[in-house]
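Showing chain A:
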Amino acid sequence: MNALFWWLLVAFLLFSIGAFGVLARRNVILVVMSLELMLNAVNLALVATANFRAGAEGAGVLFALFIIVIAAAEVAIGLAIVIANYRNRRTVQVDTYDELKG
Partner candidate 1 sequence: MSWNDQIGFPVLSVITFLPLAGVIAILLFGRGRPQVYKVIALVVTLAAFALSVWMLVVFKVSQAGMQLAESVSWIAPLNIRYGMGVDGIAALLVFLTTLLGVVVIIASWHYVKDREMGFFISLLLLEVGMVGVFCATDLFLFYVFWEAMLIPMYFIIGIWGGPRRIYAAIKFFLFTLIGSLLMLLAIIAVVYYVKDHTGTLTFDIQSLSRVVYSYHLQYWAFLAFFVAFAIKVPMFPVHTWLPDAHVEAPTAGSVILAGVLLKMGGYGMLRFCLPFFPDAAVAFVPWVVGLSVIAIIYGALVAMMQKDLKKLVAYSSVSHMGFVTAGIFAGIALVGNAAGVEGAILVMLSHGFLTGALFLMVGFLYERTHTREIAEMGTLGKPLPVLAGFFLFFSFGSLGLPGLSGFVGEFLSLYGVFEYSRWMAAVAAIGVILAAAYLLWMFQRTMYNDRGDDEVKPSFPLKDLGAREIASLVPLVVFVIWLGVYPRTFLEFLHVPVQTILDRVTPSLSDASAGMGALAQLVDSVRGLF
Partner candidate 2 sequence: MPGGDFHALLFVIVAVWILVCGLGVVLFRRIMYSAVAMVFCFLGVAFAYALLAAPLVAVIQILVYVGAISVVIIFAIMLTEVQTGRLELFFNRQTAVAAITALVGAAVLAVVSLSADIGKVGDQSLTPGLRQLSRLIFDRYVFPFELVSLVLVGAMVGAIVLARREGERP
């Protein structure tokens, strides 16, 4: 039971909360927001591990930075898709997007 574990636990819980949002919410923008929570959770875990674990040489922190950048790109694209889709369908309800139904 060291400090790292507690930080990781927070990260895991935040990850689960985000996952729950992705899986359960119907508004597509909220899904995107929940995804951001999950990414934050991952970042948190990375930074925490980098802080406490020897021999990482700062890679964890660096990865967190990269992830933040990628997340920004992802949000830009994701929301652009959401807006484009909203224009076509006049809805942001995810479960109406079911063209793939078998």
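Selection criteria: all candidates are chains of the complex that A comes from, given by their letters.
Please note the rule applied: a contact is a pair of C-beta atoms (placed from the backbone, for glycine too) under 8 Å apart; a residue touches a chain by one contact, two chains touch by 3 or more; residues count from 1.
Quick caveat: nothing in here was measured; it's all calculated off a predicted structure.
K.L.:
Only one of 1 or 2 touches chain A in this complex; which?
P.N.:
2
K.L.:
Enumerate the contact residues on chain A facing candidate 2 in the complex.
P.N.:
Interface residues on chain A, with respect to candidate 2: 2-10, 12-21, 23-27, 29-30, 32-34, 36-37, 40, 43-44, 47-59, 61-62, 64-66, 68-77, 79-84, 86-87, 90-92, 94-95.
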